[in-house]
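Missing here is one protein chain; the remaining ones are kept as they sit in the complex.
To keep things simple, chains are lettered A, B and C as they appear, and every chain counts its residues starting from 1.
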Amino acid sequence: MSDNTKTKNDNVLLEFIDVKKYFPIRQGVFAKTKGYIKAVDGISYDIRKGETFGLVGESGCGKSTTSKLVLLIEPITSGKILFDGKDISNLSQSERQAYRESVQPVFQDPTGSLDPRCRVSTIIAEPLQVRKNMTKEQIHARVLEVLEMAGLRSDHAELFPHQFSGGQRQRIAMARALSTEPKLIILDEPISSLDVSIRANMMNQLLDLQAKLGISYMLIAHDLAVILHMSTRVAVMYVGKIVETGDSKELYEHTAHPYTKALFAAAFHSANEGALILPGEVASPYNPPSGCHFHPRCPNAMPKCKEIEPLLKEISPGHKAACHLFK
Amino acid sequence: MSELANSHLLQVIDLKTHFFVSRGTLKAVDGVSFYLNKGEVLGIVGESACGKSVTGLSLMRLIEPPGKIVGGQILFNGEDLLKLGEKDMLKIRGRQITMIQQNPDTSLNPVFRIGNQIAEAITTHRKLSKEALNEKVIELLRLVRIPSPEVRALDYPHQMSGGMRQRIAGAIALACDANLLIADEPTTNLDVTTQAQYIKLLEQIQSETGVGIIFITHDFGIVSTLTDRVAVMYAGRIVETGPTKDLMEKPAHPYTRALLDSVPKPGSSSTRLHSIQGGPPNPNKMPPGCRFAPRCEKVKPECLKEYPPEVKINNNRSASCYYVG
Amino acid sequence: MNKVFHKRRLFGKRFGKVNPGVVISLVILAGFIICGIFAPFIAPYSPTNINLGDALKPPAFQAGGDVHYPLGTDRLGRDVLSRIIFGARVSLQVAAIGVVASGIIGLTLGVISGYKGGWIDIIIQRAVDIMLGLPMILIAMVLAIIFGASILNVAFVLIIIFWATFARQSRAETLKLRNLDFVTLARTSGTSDFIIILRHIVPNVMGSMLVLATLNVGATITLEATLSFLGAGIPPPAPSWGLMTADGRDMVVTAWWLSFMPGVAISLVVLACNVFGDWLRDRLDPKLRTI
Partner (left out) sequence: MTRYLINRLTQGIIALFLSSVLVFILLRMTGDPTLLLLTPDATLADVAALRVQLGLDQPYPVQYFLFMRNILQGDFGNSLFYHRPVLDLIAARFPATLLLAITANALGMAIALPFGVIAATHREKWQDTMAKVTAILGQSLPNFWLGIVLIQIFSVWLGWLPSSGYGSLKFLILPAVALGFGSVAAILRLTRSSMLDVLSADYIRLARIKGLPERLVIWKHALRNALIPVVTFAGIYFVRTLAGSVVVETIFAWPGVGRLAYEAVVRRDFPVEQGILILFTALFILFNLMIDIIYLFLDPRVKLR
């Protein structure tokens, strides 16, 4: 992967440097490791301050694993993730806590994200209570403040999650994420479990909050249309690797990788030419195809695609693709 | 309704399916009328719980308690299905009307081989010799593009991917050359690229077999590629219907328009989307007038009083809204 | 929606209408608990008061019965009704030990096992499997030979068996909860495991624990009675229902009420526990079913 990204940039908030996450496959009586699932297989990118970075891909592409790495839910196998220039895998206890407050997640399922036995106020206050430097009153005031930011009312604080609709629940999740004044929010499929007529509202709200607070988003979704609408820059993932990345406008106007093209066709239902319908199904990260993982499904596959893994190359400023079609 | 009622493969008139639960009566489908011509593809579009899936199941008369079809007519080839005995209905299900369900992970029986499951769909309605049956199973597997069908017929469902399982569901649906296929969000749980593949497959099968399809979905995008006509459902009723292209270009009902506007378009980057306030009504407590009125930007006093009548916009388009016509 | 309603959801509208079986069960359970606590004030006689002159009186409703002994007397002239009332005390004690102690142990170990995973989980899991698998009646009998029949013996066996049922159930639920997003969220914000367990896991497991506890009250009472019946439980002359049934066993022909009456008491209480427990389970979670 390109090592020249290491050039220090004040604008960069989060930086991935050749990050890998392998899960061992254990089998047999004594749980011997028989191989690895290469969930994330060497990805590098950076998220800048105040931008939305979109990560798009289908099942098993590693986009959710990536978010787990950032959230310290899973340890990184190799490579580095830098936040404000600091490696997140060896932070001191207090740095770790500060990092956790700066990076907050919002998950896909608004029902599962909220403990049915906790009041909204308890749910939102949870990340604040870990700090131990705020009084009860301060915490409560902050809870009411973020509720309002997320488009809810202060009297909602004393209710339980089941008293809200799906869209409102997702707002509660958002309010919780905002409570610690984070610099980065990881949005993992934030709208895909919502009803169609509510989605637009949520997307608008997310964009408004970003404009107001200047936070960065790392947006993870399978729907390219949503990703393009929301993001400043985009990375397309396929079986653990980034196959194309760039400015979202550039990516839309000058789509390079055949896989991205197919995703576009599917997202905007413009697939009237048969070539854009891919044969087969998404490869498994357990036993991915040789060379370019995409080659068995690729309409442009060449003999060398089977043998040589294409590297991510800049094809125009800021626009990179991992494909042998581009020299 | 069209005066050519007799030429319709299916005509549904004022269908009502209610669920009698302890909280009250949920009017999941509350007076739905539409028709489908032979070999036509009709899309039924709506959000979750708008009654679109219940409509599909009602057509097959597979509503389970506490649900019940409480009124209306389902004319299939001119015959009212709601008047048939259960025994006659068995001859229609699988033979003439068939269905593909939403979830590929749970829609096939996990303990039987897929070949047997397809064969059963055939033998339920026809007696065939063992060789002929085998041949037909393989032929069906080919029809849905399963590679090396002779081998895969011996697989159990869990040995296949979601996309393959959904194609098996298609093979089962097509086993007896049915005239009407109800596809209830068959692609919702599939990967994006697999989804496109599946839609293409349905298109090809449709043109090969001439089967009439009712495609139930929440996604206008799929509707635009696959269907000839579309009916938009909201809170248990059809609010607007018409030829797909026409309807999507010039939506008449405010709900349809709002839905279409709320989806990001190519190149719409970072602009505000048109959003609909509030959420769908509780099926337990439907608003008295137009069900969309509480969320509608153009609401008029009469919208809140009485449900707007269906207004004909032109020969094959109509909508239920006081603003139309 | 008001706030109090949701705080007290357990007894709120969510429970729907209460069927008569449940009401009767509650009445029986209340009677059982009252008898257990206030036995000396309710029972007409002492349970161990021997009066050979009045031996083997049939119940009052049968010919030759005595109104002073509504359920008859045993071969030592002890009042059967009084012994049954005092027997409730033994059963209540046993149920309290069996359910409270094993519930606390089981919940703790089950939650830790499910939440922590790893080798702790494997050890606790295996222990649970073995405990549930061992022929406990036989172990109790072995212990009875070693230590002699005693209430301690009974308590030991009850705890050994029933902690495992609580542990298995709470572990299964914890496993499900642990993978839910709200637990992941609590973790990513740095909340300690201890607080996560107290705030998110235990409250969500409590519902099914309550159901299991109710059902286990019935099961502990039955097991104690069975052990006492076999001479491996409460030693005589304590008025245990199982022991009374065993005492009357050889006299089925001449004095049927001796083993019949205490058996009715056991059956009624256990039935009440099961009816109430099932109802509670249906209300709290229709999907929750024990095997």
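Definition applied: contacts are C-beta pairs under 8 Å (C-beta built on N, C-alpha and C of every residue); 3 or more make two chains touch, one makes a residue touch a chain.
For clarity, every value in this text was computed on a predicted model and none was experimentally measured.
Colleague: Among C:31, C:237 or C:263, single out the residue that touches the unshown chain.
Modeller: Counting the whole complex, the residue in contact with the absent chain is C:263.
Colleague: Decide which residue listed in B:16, B:38, B:68 or B:125 touches the omitted chain of the complex.
Modeller: Selected residue, touching the omitted chain: B:125.
Colleague: When the complex is taken as a whole, what residues of chain B touch the one chain not shown?
Modeller: Where chain B meets the chain not shown: residues 60, 62, 90-95, 98-99, 101-103, 106-112, 120-121, 124-125, 156, 158-159, 169, 172-173, 175.
Colleague: Could I get the residues of chain C that touch the absent chain, sorted low to high?
Modeller: The missing chain touches chain C at positions 126, 129-130, 133-139, 141-147, 218, 222, 225-226, 229-232, 242, 245-246, 248-249, 252-253, 256, 259-260, 263, 266-267, 270-271, 273-275, 278, 289, 291.
In the analysis below, only the chains that are shown with their structure count from here on.
Colleague: By count of C-beta pairs in contact, what is the leading chain pair?
Modeller: Max contact pairs: A-B.
Colleague: If you average the CA atoms of chain B and of chain C, how far apart do the two points sit, in angstrom?
Modeller: Comparing mean C-alpha positions, chain C is 52 Å from chain B.
Colleague: Which integer distance in Å separates the CA centroid of chain A from that of chain B?
Modeller: 33
Colleague: Where in chain C do residues touch two or more of the other chains?
Modeller: Residue numbers touching two or more other chains: none in chain C.
Colleague: Please give the residue numbers of chain B that touch chain A in the complex, ascending.
Modeller: 47-48, 161, 163-164, 191-197, 199-200, 218-219, 221-222, 224-225, 258-259, 261-270, 272-277, 279-280, 295
Colleague: Under the touch definition given earlier, write down the residues of chain A that touch chain B in their complex.
Modeller: Residue list for chain A touching chain B: 58-59, 165-167, 195-201, 203-204, 207, 222-226, 228-232, 248-249, 252, 262-269, 271-272, 274, 276-279, 281-282, 297.
Colleague: Going by the contact rule at the top, pick out the chain C residues touching chain A in the complex.
Modeller: Going by the criterion above, the answer is residues 1, 3, 6, 180-182, 184-191, 199-200, 203-204.
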